[in-house]
Structures are given as C-alpha cells and as structure tokens.
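Dropping the structure in here first, questions after.
With one protein chain held back, the other chains of the complex are shown just where they sit.
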Amino acid sequence: MNFTILIFLSLFCGLIMAEDGVHALGTGTISEKHSCSPDMCELMKEFGIMRQKLGVLETSLKDSDTRLKNSENQILELKNNERPMIVFSAAIGGDGNIGPFNTDTTLVYRAVKTNIGNAYSKITGIFTAPVEGMYYFTFFYHARGAHPAVLILMRNNHGVVMTGDHSTSSDGADNGGNAAFLQLQRGDHVYVRLFADTHVWRNGFITTFSGFLVGHV
Amino acid sequence: MNFTILIFLSLFCGLIMAEDGVHALGTGTISEKHSCSPDMCELMKEFGIMRQKLGVLETSLKDSDTRLKNSENQILELKNNERPMIVFSAAIGGDGNIGPFNTDTTLVYRAVKTNIGNAYSKITGIFTAPVEGMYYFTFFYHARGAHPAVLILMRNNHGVVMTGDHSTSSDGADNGGNAAFLQLQRGDHVYVRLFADTHVWRNGFITTFSGFLVGHV
Partner (left out) sequence: MNFTILIFLSLFCGLIMAEDGVHALGTGTISEKHSCSPDMCELMKEFGIMRQKLGVLETSLKDSDTRLKNSENQILELKNNERPMIVFSAAIGGDGNIGPFNTDTTLVYRAVKTNIGNAYSKITGIFTAPVEGMYYFTFFYHARGAHPAVLILMRNNHGVVMTGDHSTSSDGADNGGNAAFLQLQRGDHVYVRLFADTHVWRNGFITTFSGFLVGHV
C-alpha cells in the first residue's frame, strides 16, 4: 500500500496522458503501464492539481507562521520598551517659611499638582521608583534672606545635586533650582533634603519638586 | 447523500484495508462491507490523507488568524501609546525690560527656538494642547533689581507654579525659574503671566518658556 499518487496515476492514466501529452500533476514522468477511463483520468488530474495546491498552501502557511512569530517577538520587545506613565509635580504649599530646623529634614511637598502612578508620597515627601529605569527630577525653591537655604536632591542616602544660597540682609530673597537624570532601581527613594538651619518659602507654589520616568535603560 | 467519506470508503475499500491492516485515513474504524479495486482503494487512501492535511491546514490557519488578530490589536495599542512630537522653546528676545505693566500680562516669548507641532503661538505667548496628555513645562527669568519680578505658569485661568523676587537696590539682578508636569485636555491653554508692576529682562535669551508632550496618560 505504499503506492504514491504518481504510481496509481500511472495505473489509470498512463495511456491517455501519453496521448494528450499533458502532465497534469506537474510531478514529472508518468508511466504508461495502464489505461483509465477519461472520467477517471480527469479526476486523477484534478486530484493531482489539488494536491499541488495543498503543498503550496502548507509551505505558505509555514512561512506565515515564521513571520508571525517574528512579528510577535518584535511586538513583545516594543511593549517591553514602553514605559508606564510615572510623573509627579508638587509644591510645598501653605504659608510662610518651612524651617529652619535643628537637623536636616526631608521636604514634604503637600500641594500635589500631578501624581500619575502614585510614586510620590505627599505624606513623606519621598518618591519611590515603582520600576527600574531612567528618571528625571527637578526642584526649585524660593527663600527669604533671613536664613540660608540649602536643598539637596537625595537618592536613598546619597546627595545627587544641590542648590542654595547664603542669608543676606540686603537682598530680600533668593531663588534656586537644579535637575538630574538618575538611573534608579525599583524601590529607590528620591527626595529633597533641607539642610539644618536653613529655610524655604511655602507660598504661591514657588518651592516645587517634580519628576518623571524617562524610560527603560 | 449524507454518506461520509468513511462510509463510502467502506463501500470500496473495506476488504483491502482489512487485509492490509492499514487505516490510511487515520479517521478510525473502516467497516468491511465492500471491496474496491486496488487502484480505487489507493485513490481513496490518498484522498483521505489529503483531507486530513486540509483539516490540519484549516486549524493552523484559524490559529494564525487568532494570533494575527492579537498582534494587530497590540500594534494598534502601541500606536495609540505613541505620542506625537509636540515641543517648544522660546525666549522673550529684544532689548531691555518687559514690564512693569498696570495689570497682569501674558508674556509673549517672540524668539522661538523650537516649535514642533506648532502648539505654541509667538503672537499670543499661549501654548494650546493639541492632544490630551501629560506635558512638561519649565520657565526661567532674569530681572533687574529696580522692580520685583513675579511670573506664574497658568493652566487656563489657574496658576500652577510661580517664581519671583522682590525689587532690591543693592543686588543688581535676580534669576528664577520653575517647572511642572501638567495633565492637559485637548485645547487647554498654558502660558506665563507677569504680575502687574513687575518686570523681566529681555536680552540674551535669558527669559525663556519651554514645554513638551511627555505622553498619553
């Protein structure tokens, strides 16, 4: 029972195919051992054509599958490269000075303007990275001249960049700010620390802290 | 005419298939009611194999279609997450002071450095969000000491963050700036307002306003 379609075609159609010079199956030589009725031969021929088409389809589908897998992998990669929206802006808010304190103090910016992803806490003033990645932070302050102002952007327990000014009796107030891109691990804390014996001004959303996830590194 | 391929195969091939112990169709039991010629039986067998292959192809194509639909949806999602490039930077430009004015005045930054997406108007000084999303804005000023300087970043009619300083006779000039991330609706206006009786310095591209679309929220 190991006859191929070629062989059994040869049993039926050999003579007629030979007469017509038609190799309907396109599968090469057809032996001319047997004859078949025209109807049966026609069926054989149609069968062969269908078989060929099926083969073509199988190959096409295999190619499609390879391309589809490739596309799926690339989509996965693109999705992995997508960053979640993590962004916050907050101001100190309230009235008058905050500080001076006896010790370095984390500034708590209570007037939250934006906090998508809830990574910034207005209770503690601390931003906690919800995913690893590259983040941008910027902070600005305004302070009266009666005391100095010194603010440091902290990552965990390390200072990153700073801004500040001396006290001055002649100039009523001073402004400052800074910014940094920081590569953070998940769970890293970023916050602004106010130096002991220094102060900033609360009013008018003038002393602020902002940040966002730039993307995966 | 509700015979299945199994049934009509049984009419032809029963005996021979039984003899050979071959169940070429792979479709289970074949009754042994009728006999068929070896040629016809071979055809039946081939036909059955092809039928099976066709079934496999149909299933594969259905799977492919499901995966393709899934990929298409994910691509659509990725495209929807793509942000258009909307970004601007402009400085006041010109010479000398701008202000003081009797009333609060929208600052018009006429020296446009960058304006991709044309969302910032150098005629009005107003940025109009062309799409909803998360935006970042930052602004810096320089001012002489003769008058105070107070600048507020506005969203529609509401102040967001501020910078400014008192006038001072002893200190020749002051600088300030601020920044905020703002979630905007399409059509929202963002601009910088200079308080009445305050001023900023034009020269040297020192008083600036910048912003960009961070992404969809």
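Think of it as A and B in the order they're written, each chain with its own count starting at 1.
FYI, a residue touches a chain if its C-beta (ideal position, glycine included) is under 8 Å from a C-beta of that chain, and two chains touch if they have at least 3 such contacts.
No experiment lies behind these values; they were computed from the predicted model shown.
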Hidden-chain contact residue, picked from the options B:G125, B:G164 or B:G177: B:G177
Positions on chain A contacted by the hidden chain, ascending: 20, 22, 24, 38-39, 42-43, 45-47, 50, 53-54, 57, 60-61, 64, 67-68, 71, 74-75, 78, 81, 134, 136, 138, 152, 159-166, 168, 170-171, 174-183, 214-217
Missing-chain contacts mapped onto chain B: 1, 3, 5, 7-8, 11-12, 34, 43-44, 47, 50-51, 54, 57-58, 61, 64-65, 68, 71-72, 75, 78-79, 82-83, 85, 87-89, 91, 113-114, 116, 138, 140, 142, 168, 170-175, 177, 204-206, 208, 210, 212
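The working rule: only the chains that are shown with their structure count from here on.
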Inter-chain centre distance, chain A versus chain B - centres from mean C-alpha coordinates, in Å: 11
